[in-house]
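This structure is in structure tokens; I'll ask about it shortly.
The complex appears here without one of its protein chains, the remainder shown in place.
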Amino acid sequence: MSEPTIASQVEVRHVEAIVGESPSAEAPQQKPDKADKPRSLWSDAWYDLRRRPLFIVASALIALVLLMVLVPQLFTSADPYYADLARSKQLPSANAWFGYDVQGHDMFSRTIYASRASVIVGLLATLFTVLVGGAAGMISGFYGGLLDAVMSRIADVFFGLPFILGGIIILTTFRSDSPTLAEAMLVLVGTIAMLSWPVAMRITRSAAITVKQQDYVKAARALGASDGRIIVRHMLPNCLAPMMVYATIALGAFIGAEATLSYLGIGLPPGTISWGVMINDAKDYIRVAPHMLIFPAAFLTTTVLAFVMLGDVVRQALDPKLR
Amino acid sequence: MTTTNEGQGPLLEVRDLHVEFHTRDGIARVLNGVSFSVDVGETLAVLGESGSGKSVTAQTIMGILDMPPGKITKGEIFFRGKDMLKMSEEERRGIRASGIAMIFQDALSALNPVFTVGFQIAEQLRLRRGMNKKDALKRAVELLDLVKIPNAAGRVKQYPHEFSGGMRQRAMIAMSLALDPEVLIADEPTTALDVTVQAQIMDLLAELRRERNMGMILITHDLGVVADVADRIAVMYAGRIVEHADVFSLYRQPCHPYTAALLESMPRLDLKGQELATIKGLPPNLLRPPSGCPFHPRCRMAVDQCVAEVPQLITLGMDRLSRCFRAEEMITNG
Partner (left out) sequence: MAEPILQVKDLVKHFPVTQGIVVQRTIGQVKAVDGVSFDLMHGETLGVVGESGCGKSTLAQVLMCLTPPTAGQAFYRGQDIFKLRGSALRRIRRQIQIVLQDPYTSLNPRMTVGDIIGEPFEIHTEVAPKGDRRRRVQELLEVVGLSPEHINRYPHQFSGGQRQRIGIARALALKPEIIICDEPVSALDVSIQAQVMNLLGDLQRELDLSYMFIAHDLSVVRHLSDRVAVMYLGKIAEIGTEDQIYEHPTHPYTQALLSAVPVPDPTLRGRREVIRLIGDVPSPIDPPSGCRFRTRCWKAQDICAETEPPLLAPVSDDVFLDSHPSACHFAEERPHVVV
């Protein structure tokens, strides 16, 4: 067995032994003023995050997207719904930075306004996925036994469905022919959550199983703490880190999923503005008016990428072993 | 310098080794000038608590220190008169393969779970000695037999998880002996083991050292184990050797207050109703070490000089060194 294998075994241990333990522990003796401040693991992670350039880039991009969602008027004064066929498919110019689409809509304005539907769908889908999957995983991991076995098998069934195929089947079955925007969004969010919760459940479940075996859970039981108390006070805060990482990355993925399903014509209805719908609109004119595809696609990719990057740096910051 | 006279001088010599760790909160000086040597057939114990730098010393010698965050800022490590830190990577790997071997506290994680024990021992022999598969496996059986694993021929085909804790440690010792090292570094080899098994493993190590005339560096926190096997002891505190002596003198008459306090704070099986002395306070924070002698905040003999100056190693006699201003007083006062 060569040295590298052995070396990798030792590294984590000694770095923790030397660096992890002594500084924080003994700091009070020498520098009472600074160390007296309580330093939770979250604030440690935050301290760590602020020093990562990737985090700053990702969160700046996300902040920009959120600003577009909340106050699109800040970026453009053009009405995204105003169409003038005379300027159909015009290329980008000083007047219209992103050009015009087939109907003669201002592409820049539309791309900005489209962020709203995409991000809302992404946020809601993430919320439902994390709530349903998180609760299922927590219960499954905490109680174990038959309950866990049954719930895990149910999750496996949903997990086994290919995402696009499952999405097409559910949406074509449950979507009415001419849905309102709210209806369409709800069905879309529901579909995404239904197909994704097993992933959230697996992550929470494995975190819960690890935490459950920790001595502090044992100590709480020995004190007579109820199951509810153990879950809320001890399990949940310690399972939150992997959930947050998953949620961040999932948010990006779900924005992409909305676009995919809308492109296939089964997501949001054609009248609405979303990146997916815009890409769908562009599909017949890619050769003559490539700008119709490029701009919404670029915004979509950048947003997804920003969330994935954020998830990645958050994971690194929360995992002390990678420090 | 003795860099050239090969074959003379000690087998392994560490001179003025400095190692730093670069962390988020600053630079931790983990080793601050560690020097010692080990000769053929002798056992040096490096004794210290967690954070004293004893394991970092071993890892630096083995070249398995993570860099970064670790960084060797100064020092030399001579193996048979040649400075390993100045060698090419190739040369160094050669020495680490067959000159110096190391065994670890946790045998389970040091053995690869997906290969059989026999395969792991044989692999080294094939790579380093160019043996063919059959011969290497035959040698692996011999090695397992050497470390007194019963039914060695059957055991080579088993995986690490099929071994009990004591057997796994034996298997790791067998693996470390495969290339006939001249120096064996044992990093807390028995800490994870039960006391009856610990006794077996320590006996085995002592016997192997005698038979093969190896130099051994035993890294441990256990004053009991040390007393049974070591020839010389180096006591480490905050990245420095604070006392160095032969084993008999050290236990009879410690010359550093830290060693003395350690001996007094250890509960002993053979003493009834013993009052346990304690060392007040906590080990130092290596990011912000105390001024002067790093032990002074916890020392019951500290004087003003200890706060102001870092004590140097003073020679007190044959092979006796202490890093304390009041070492001579400790001897005269008994």
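Remarks
The chains carry the letters A and B, assigned in the order they are written, with residues numbered from 1 in each.
In this section, a residue touches a chain if its C-beta (ideal position, glycine included) is under 8 Å from a C-beta of that chain, and two chains touch if they have at least 3 such contacts.
Because the structure is a prediction, the values reported are computed rather than measured.
Of the listed positions A:A86, A:V157 or A:A222, the one in contact with the omitted chain in the full complex is A:A222.
Annotation: of B:I72, B:L127, B:A227 or B:L313, B:A227 touches the absent chain (contact as defined above).
Only one of B:T73, B:N132, B:N213 or B:S265 touches the chain withheld from this view, namely B:S265. Listed for subunit B, the residues touching the missing chain in the whole complex are 49-50, 150, 164-167, 194-200, 202-203, 221-228, 230, 247-248, 251-252, 261-263, 265-270, 272, 274, 276-280, 282-283.
Touch with the hidden chain on the side of subunit A covers residues 21-22, 24-28, 35-36, 38-42, 149, 153, 214-216, 218-226, 229, 233-234, 237-238.
The criterion applied here is as follows: only the chains that are shown with their structure count from here on.
The geometric centre of subunit A is 48 Å away from that of subunit B, both derived from CA atoms.
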